[in-house]
Structures are given as C-alpha cells and as structure tokens.
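Reading through the structure tokens given below for one structure.
Yeah, one chain of the complex is gone here, protein chain that is, but the others are all in their spots.
Chain nomenclature is as follows: A and B, assigned in order of appearance, with residue numbering initiated at 1 for each chain independently.
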Amino acid sequence: MTATLAVDGLTVAIGAANVLRGISLEVQPGEVRGLVGESGAGKSMLGRAVLGLLPANAAVTAGRIAFEGRDLMAMAEAERRSLLGRRIALIPQDPMTSLNPVKRIGAQIGNLLRHHLGLSKRAALVRSLELLTEVAIREPVRVLGLYPHEISGGMRQRVLIAMAFACDPALVIADEPTTALDVTVQRQVLQLVERLRLRHGSAVLFVTHDLGVVAKICRSMTVLHAGRVLEEGETANVLTRPRHAYTRALLAATPRADRPAEALRPVPPALLEQLWSEAYRLDHVAAEAV
Amino acid sequence: MADIALISVAAPPRLRAGLKRGGLRLWIGAALVALLVLSALFAPVLAPHDPLAQDLMSAQLPPAWMTGGDPAYLLGTDSLGRCVLSRLINSARTAVMVALIAATLAAAIGVALGLFAGSFGGWVDQSISRLIDVWMAFPPVLLSIVLAAVIGAGLTSVIAAIVVVDWTRFARVIRAETMVQLTRDYAAAAQVIGLSRARLLRLEILPNLVPLLVTLLAVEMGIAILVEVILSFVGISVAGDTPTWGSMIAEGRQIVYQAPWIMALPIVCIITSVIGLNLFGDGLRLALDPVQRS
Partner (left out) sequence: MRWGELIKRLVLVPPTLLGVAVIVFVLLRVVPGDPIAMMIPPGASEADIGRLRALYGLDQPILQQFVTWLGQVASGDFGRSISVRQSVLELLLARLPATIELALLATMVAVLLGVLAALVGILLRGRRAEWVVDGGIAMLLAIPDFLWALILLLLFGVLVPLLPISGRIDPQIDLSLRSNFYLIESVLTGRFDIAFALLHHMILPALALALPFAALVARLLKASLAEAEDQDYAQIARARGYSRPNILLHEVFPNALIPTVSLGGVQVTLLLGGTVLVERIFSYEGIGNMAIDAVINRDFPLIQGLVLTFAVLFIVLNLVVDAVVTMLDPRLRHG
C-alpha cells in the first residue's frame, strides 16, 4: 500500500544553517500521526515543506517528499497547486489571522469549493452549509453571511477545519490547531478533527508540542529535535516505553495532575547540548560527503 | 532554532563608508546641486550677456544649433531680444537665494516647534499638533498665492509665503523623531546624569536629528524653488525685471508655438534642480545615518 505521505532524508537549509536534517517519516492512508517537538524543532518547517510553502530564503538541499507515490518537488507548479487545498490540506494555527478579514465566511468557503471542485454557486452553497453543520456550527446559514470578526475564535477554528476537509483530502496537516485556544475549546476541536477525518477518510499529520494532545488523538507519533527524528512508533509504545533519552525527558517534564506538589523537571540542558552537537556533527559529515 | 540578535552599534561613520552608503544618488545629486549653486554664485561671470539688455533686432532667435540661430546667443533670445542663457543663469541665482533663506527659516521655525512638541508633550504637544493639522488643511498653492498677493510682490513676500506654507513639514517630522529619540537609552542616561531638558535637546538629541534635518532641508529647498516658480509664473514674485524661471515660463507660454524654447529651457532647469536636490538629500541621509532606516 502506497504511503499517503513519504518523506525521505529531507534536509532544508536557511542560509548556512540547517533547519531540517535528513528527516524521514511516513503517514499511511487513514493514519493519524503526531509530530512532536519543542518550538524550533522544525515541525512547522516540515509541514511547510510538504505544502511547498517554504520561506523565500529556505532551500531543500537533499531528500524527497512523495505524496501517494508522486514526487512533490519534481512536480510542475500547476499540478502541485491542484493538489493543495484539495488532496493535501492545512488546518492553520491561529484562527484570528487565518481568515480574510474583508470576505464573508460563505464567500471564502464557496471560493474554495468552486475553485477545486468546479461546483456551481448553488451547489457550493449547499455543500458549505453541510460542512458548517459537520463542524457543529449552529445557524450555519447566518454564519455564512458573517465576517470573521463577527464570530468567536473557536468558531473560526471550526470554519478552518471545515475548509480543510471540504474537498475530501487524503492528507490533512494540522499545524498546532489547538495551541491558540483554551482547554475546553481544545477538546471540542480534537473531537471534531477525529470525527471529520473518519468521515472523509483522511490521514492526519498532527503537529504539536503538547504530548497530551498526541496521547488523545494520534495512533502513531514522531519525535523531532533540532530538525532530526529522534524516535517514532505507535503512540502507546513511545509514551509508555520511550527508547530515546530525549523522549523520556519530555515525558518526565510533563506536569501531572496526580503529582501536583512535584517540582517541574525541565529537559536537562546537558542532554540538549549533546543532541545539538550531534546535529552539528551530522551537518559536517553531510557537508564533507558532498 | 535559536535566533541570534544583531545589535547595531551607532559608531561615527567613516568617510569612505559613508560615501559608499550614499551611492549613486549622492554623487548625481551632489553634481546637480553643485551645478546649480555654482551657476548662482558665478552668474555675473558665467552669463554671456546682461540678462536685462534688450535687442529688439534679435528677438525670438532660436538656440544656436537650430536654423536661424545665432552663436552669440547660445540658447536663443526672448521677445525683447534678451539672451535666454543669461536669464536662465541669473534666475538660478534668484532661485538659490530664495531657496536657501526660505528653507533655513522654515527649518528654524519647524524644528523649534517640533522639538518643543516632541519633548514637552502634554498640552504643548497637543496645541502644536492641532495647529499643524489646521495649517495643513489649507491648500498650499492657493495659500501661497493669497499670501504673496496680500503682502505684495517682492522677495520678502515670496520667502514669507514659502515659510508660512511649509514649516509644518519640518515640525511634524522633527516632532515624531524627537519623541522616538527620547525613548532611546542615551536620552534616559543623559537625564540620569542630571542634564536639563534644554541641554538634553541641544547636546544630545539635536545632533542625532542632523541626518534627518539635512534631507528635509534639501527637499525643502526643492519645494521653495517650486513655490517661487509658481509665484513668479502667476506674476507676484520678485519685482521688476529680475529674471526668474517662472516669469520666463509665463512669457514663453504666450508664444509657445512660435518660440517653444523660451518655455522649455526654464522647465529643464527647474526639473534638474529639484531632482538634484532630492537625490542629494536622499544620498546624504543614507551616507550620514549609520543605522539605515527605510
């Protein structure tokens, strides 16, 4: 069975510094894989690389990204654009700034549907209503006529989720979709993502720094640090029997409700230093090999 | 991925580095401004004829390189037989004089008010800002024409018109910049060591405003030249026969089909001067300012 997403030895550099170092991971059809790491580990950068939206000063120096067996980077621009938003979708991080402030919700969803699925205005309207209902928005007709600033942050995130799943994508990249929300809303969002991905049969790459979220929704997970994959496997296994020291440190650092009096235990600086020097050594080796 | 913040140190710029920063703009601007200033300074020497001397026998001669031209009158003559080149050069003299005086005065008033508004804040700032807003609501062209018409023709009224119309340009920018400078560390440090407000302004802040001031002065001179052209075009500038680019344009407009060069040549001079001043001011700002602000 061809993997929905197959990243192989991907190295991305910004100027002289590597931000992704030979990353390999796979997402199978229908799989929900968590991508964990602290800020700056390269999680978002990987998502952007898959979407082909790296910043202007970043460059892919090695590796390949395959979507359903097709090489994304070797593809023609127009072909890749036909995949984005339709077969590969993004749930962005910040609901406050991710919607166009001067267009109504209905127009934004409708444009997407008409652009990728070629629906008529009427058909797009019907489908938009269906989508909004799917993400548990009450009064979908009213919401379609509203502007983003007229609905709450939680509702905006639901609209973004609806737009991600609108064209039945094979892969959804969720870029820390719960980070900007408060805890009660987080739970609802996670439930929504789970429900929709089941309904639309999508695989999900769930980017987050929150191990709790991973535990709840991701069947498998990959741990990233300094642009490298340190550990990966089934979530249950990784969380109960972590193999890498870093993973163990991450788990130990997570505050626990049943041991509130315990002091927080950050990841030991010595370990971090060791990991970083390993990363730089790898850079040198790779550079020399060239 | 850790970001390494780059701390820029405001060291005194070295001459060569400064000139390089100024770039092409500085050189071209300086050349044009030099051309203007030198023409103005050495007008009596450079002009081949007396700008006021009329020779009706040689009226409306085209420039020397066109058919019918006379090599004695390189750029031709106007309806009264006066040498166009000589008049152009002498007009440069008027233009530069007016521009220098008017720009300096506008700067003096604008900078003073801007400094006060920016550093004192409170009701001083409020009232000065209100004043600027209301002042800027008047259309500048009409205002300067009204002023000059009201005060009567002459050098004073032209300068007064320019100053009155455009001092706000300095005031606004200096005010904003003063407020920014006051938030900088060196200002706080100076106040800690007990510098009075006036000395703070004079010794610490003003020097930091110099690059900005220089650009503004250059731009203001360009504007002064333009206002003078407008006023002399309309007929209410320096009195009498004193040649000005604006009056040459006004005369030339009447006979533009018969002798287009009389209108065209002053325009070339004006555009060259204004663009030269703008480029020079821009280049100087880039050269003097060690921390480049876009």
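The rule is short, and it goes like this: contacts are C-beta pairs under 8 Å (C-beta built on N, C-alpha and C of every residue); 3 or more make two chains touch, one makes a residue touch a chain.
None of the values given here were measured: they were computed from a predicted structure.
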{"item": "Contact residue for the chain not shown (choose from B:P140, B:P211 or B:P243)", "value": "B:P140"}
{"item": "Absent-chain contact - pick from B:L80, B:M97, B:V124 or B:I267", "value": "B:I267"}
{"item": "Touch criterion as defined above, residue of B:L61, B:V98, B:I249 or B:L284 at the omitted chain", "value": "B:I249"}
{"item": "Given A:L84, A:A136 or A:L272, the one touching the chain that is not displayed", "value": "A:L84"}
{"item": "Positions on subunit B where the hidden chain makes contact", "value": "137, 139-142, 145-146, 149-152, 222, 226, 230, 233-236, 249, 253, 256-257, 260, 263-264, 267, 270-271, 274-275, 278"}
{"item": "Where the missing chain touches subunit A, by residue", "value": "51, 53, 56, 80-86, 89-90, 92, 94, 97-103, 111-112, 115-116, 147, 149-150, 163"}
